[in-house]
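Removed from the display is one protein chain of the complex; every other protein chain stays in position.
Should a chain be cited, it is by its letter among A, B and C, assigned in written order, with residues numbered from 1 in that chain.
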Amino acid sequence: MIEIKNLYKDWGAFSLKEINLEIKRGEYFVILGPTGAGKTLLLEMIAGFHSPDKGEIWIDGEDMTTYPPEERNVGFIYQDYSLFPHLNVIGNIRFGPELKGIFKEDIERESNEIMRLLGISHLSHRYPNTLSGGEQQKVAIARAIITRPSVLLLDEPLSALDRRTQDLLREELKWVHQIEELTSVHVTHDQTEAMILADRIAVMMDGRIVQVGAPHDIFNKPLNEDIASFVGVENILEGEIKGKRDGIAIIDVGDIELNAVSDYGEGEVKIFVRPEDILISKKMQESSARNSIRGKIIEMTNFGVVIHLQLDNGLIASVTKLSAEDLKLRIGEEVYASFKATSMHVVKKRRL
Amino acid sequence: MIEIKNLYKDWGAFSLKEINLEIKRGEYFVILGPTGAGKTLLLEMIAGFHSPDKGEIWIDGEDMTTYPPEERNVGFIYQDYSLFPHLNVIGNIRFGPELKGIFKEDIERESNEIMRLLGISHLSHRYPNTLSGGEQQKVAIARAIITRPSVLLLDEPLSALDRRTQDLLREELKWVHQIEELTSVHVTHDQTEAMILADRIAVMMDGRIVQVGAPHDIFNKPLNEDIASFVGVENILEGEIKGKRDGIAIIDVGDIELNAVSDYGEGEVKIFVRPEDILISKKMQESSARNSIRGKIIEMTNFGVVIHLQLDNGLIASVTKLSAEDLKLRIGEEVYASFKATSMHVVKKRRL
Amino acid sequence: MRIKQEKMLIFFCMLSFFILSFIIIVLAEPIFSQFLFGLNDFFSTCRDPEVLSCIGLTIGTSFLATGIACLFGIPLAYILARKEFFGKRMVESVIDLPIMVPHMVAGIALFSVFNRHGMIGAPFSPIIRFFDAIPGIVVAMLFVSAPFFINPVREGFQSVDPHLENVARSLGASEWKAFYKVTVPIAYRYILSGIGMSWGRGISEFAAVLLLAYYPMVASTLIYERFLMYGLAGSRPIAVLLMLICLGIFLSFRSVRR
Partner (left out) sequence: MRIKQEKMLIFFCMLSFFILSFIIIVLAEPIFSQFLFGLNDFFSTCRDPEVLSCIGLTIGTSFLATGIACLFGIPLAYILARKEFFGKRMVESVIDLPIMVPHMVAGIALFSVFNRHGMIGAPFSPIIRFFDAIPGIVVAMLFVSAPFFINPVREGFQSVDPHLENVARSLGASEWKAFYKVTVPIAYRYILSGIGMSWGRGISEFAAVLLLAYYPMVASTLIYERFLMYGLAGSRPIAVLLMLICLGIFLSFRSVRR
């Protein structure tokens, strides 16, 4: 368990402001944010590589704020693998246990066990510069978990790998996390990675934690427009709540009325809708639980698996190639974009 | 127009073997291949930065094989922008025309025109190190096209940019290509980029051109398994053609029979199906033009817009979040994976 | 709220302090002693025409040697920065040799080659005299200072991305124009730094000049002669003056370097 209390750090280009986080034991916790948000700095401060200006870091119920890294019992995995180039794979993996003066036989048994587990036994005598990126990352994982850390910290562990290896190693990470019952803190700027791996996500921007929650909440209910556009909500509508009917808010957006689930009373709001939550059809599909807006397709961009449609009413929808073919969608065609009241997320408009 | 005839080059780790290409005037031609395939080397040889060991390079009907780069009239855009750091934006853009001894007034008019066109007029007195990646790339484009090259060569021009800027600049590239009526050769390892931009694509692997064709053909009808797996065809089935019925081949795959369009007679074949061409349903959807295979979902990976389903029969399908919700797909559920006879691509199995 | 234990760094700082103090004391002590106890000697030295002409000769000959190093060294530095060829490592070693060969040995070698009966001195004797003449000083300085010019310039050329030259070529520049309109302006800080290093090293040289061209006297030889004749009191003012000049050159060239 990690508790971060009111942490501040000014570090040249980066700075952390008022960080408060509680990460539960055994949780896979992802810190998601754009480059330069200070994610790595936060992770390095949990590991003890930098001192905070203010605030406290507790690990497993102990205040570790002033402890040096070697007494914190954390594992750290960098994006660049950071294997010791002068040691072979076994040497890298045994580095930690050998420092702790564990019996030679125990070290040997454990390191063999871990290499077997990660499928890198055949690499044991190779040197890091002869390994592929994915192999290096596996060795880095083995080296970190053999010391049985109470927390595993991962700094963008997948971003230097190609897509195929990313997919494989993502699975590996999830699996190691589960069988070793680790508390993991994973830092990334990749939304997909966060969505797939995380038990909970903290969104970090400009040195602050701006939202914490389950993946589904982060991606479907962002707290503000910045978070929304960062997590890929491409449709941001402005409107005004006119009233409620059966618990469903009636929102006036330009000339049309939309039905949405909202806790707010009347007032100006922003509405977030993800492009993949929009269903494109040729016929109107109106109901109290579903909104339908007419629009003309003005642009179609083929991304392979999905096609992005830009409508003249400003909405962006993504449809599969198959449904685009079935519906015979063409540029200039009139279609209906419909989305459920529950897939709209309504937030109060901030006054500037 | 570019003609490359029987080009060979041995260059240490890279080598080009028997390259033959014909790129038409005004075409947007993409060379797609994995890292290390020799794509950049080929592009640099078209520009004249390296001499071929064998072969010829013709540009606009002239044999330019032995011409130095300054006499070839090609524009070159590198991934790293390669702006001259000691010159400001105007200085960079005017570098080419000034060398050619064009009248000062003409240079001024043209460079202002091009900066306006690309929306970088406000940057004219800034130095490259103060510009963002996207801005730098725009300046590089302006610098290259102001000399009115007969060919524009682009070496992974988008891969150092973030996704949002990639989207914007991809549009910009396509647009500049059209209004300037340029012949463009664009090298990339990104399939989406290739699919969106290309009039035609050449797939390059291990120093050879392995397939040339329209984007649709490359992505749906790869010539062999290597190309198939590189362009994201995740379903590769092995089977045997048993006979034909109404021009549709009957292929025996394990215990089931599939219908496919194929020119081959009987024999062992491989069948490629893209995951996005597979429709998942709860009911069987059999017809002569459609195959349907039963399977149990053993894994669901959420990629945000799409969800990847791994079935126990080995097939991988991608479905949208919406249809996954509508069908209430869960791990362990039995579903039907169906795909059209026309979306299967059948190739002869190579004997090893 | 510091993390505990930074003992190693504190210990390292202490050790570092010793060697830094050593260098600073050795260089500062003569200046302070001179200014405190011999300011008049120092000012009269600054007006001594023999001293001034020797220092002028030193600065001038070293500058000439640096000019020659530029002319021949820039091309060599460029080739080493851009091309791979068989024997490249050997060429690099050859360039570094003048740094590693003891100064006195270099002096003997230069004397052996450039004296009136030497391999180069003899055939050139009707046209140019090296021994005990300005050309001898220049040759001695060139030999010892060449690597100090070539190495930074080469590093400078390496720092210029070849892509920039390629782009310049594709925009219509010949190889010459790409070189002097792109490569040289981008690497100019390194070239200036090389000029400073090489100039300083030329002024610095004593042993080789002592053997090959004792006359006309350069600053180092003059200091040595005054030291032998009048001891520390007679030589230190010139040494301090020369040190201040070198510090000036060093710091002004250093300030342009990144």
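Keep in mind that, in the parts below, contacts are C-beta pairs under 8 Å (C-beta built on N, C-alpha and C of every residue); 3 or more make two chains touch, one makes a residue touch a chain.
Keep in mind that this is a model prediction, so the values were computed, not measured.
**Student:** Considering the entire complex, write down the shown chains that touch the omitted one.
**Tutor:** A, B, C
**Student:** Which listed residue, A:G75, A:P157, A:G207 or A:G295, touches the chain dropped from view?
**Tutor:** Of all options in A:G75, A:P157, A:G207 or A:G295, contact with the hidden chain holds for A:G75.
**Student:** Can you work out which residue in C:I137, C:V182 or C:A207 touches the chain that's missing from view?
**Tutor:** Residue touching the chain left out of view: C:A207.
**Student:** Mind listing the subunit A residues that contact the chain we can't see here?
**Tutor:** The list for subunit A reads 44, 47-49, 68-70, 72, 74-76, 78, 80, 82, 84-86, 95-96, 99-100, 143-144, 147, 149.
**Student:** Of the residues in subunit B, which ones touch the absent chain?
**Tutor:** So the residues of subunit B touching the unseen chain are 48, 51-55, 65-69.
**Student:** Please identify, in ascending order, the residues of subunit C that touch the omitted chain?
**Tutor:** Contact residues on subunit C toward the absent chain are 5-9, 11-13, 15-16, 18-20, 22-27, 29-30, 33, 69, 71-73, 75-76, 78-79, 83, 91, 93-106, 108-113, 115, 118-120, 142-143, 146, 150, 174-176, 179, 197, 200-201, 203-207, 210-211, 219-221, 223-224, 227, 232, 235-236, 239, 242-243, 246-247, 249-251, 254.
Throughout what follows, only the chains that are shown with their structure count from here on.
**Student:** Looking only at which chains touch which, which shape fits best: line, ring, star, complete or other?
**Tutor:** complete
**Student:** For subunit B and subunit C, let me know how many angstrom lie between their CA-based centres, rounded off.
**Tutor:** Subunit B and subunit C have C-alpha centres separated by 54 Å.
**Student:** Averaging over Cα atoms per chain, report the distance between subunit A and subunit B in Å.
**Tutor:** 28
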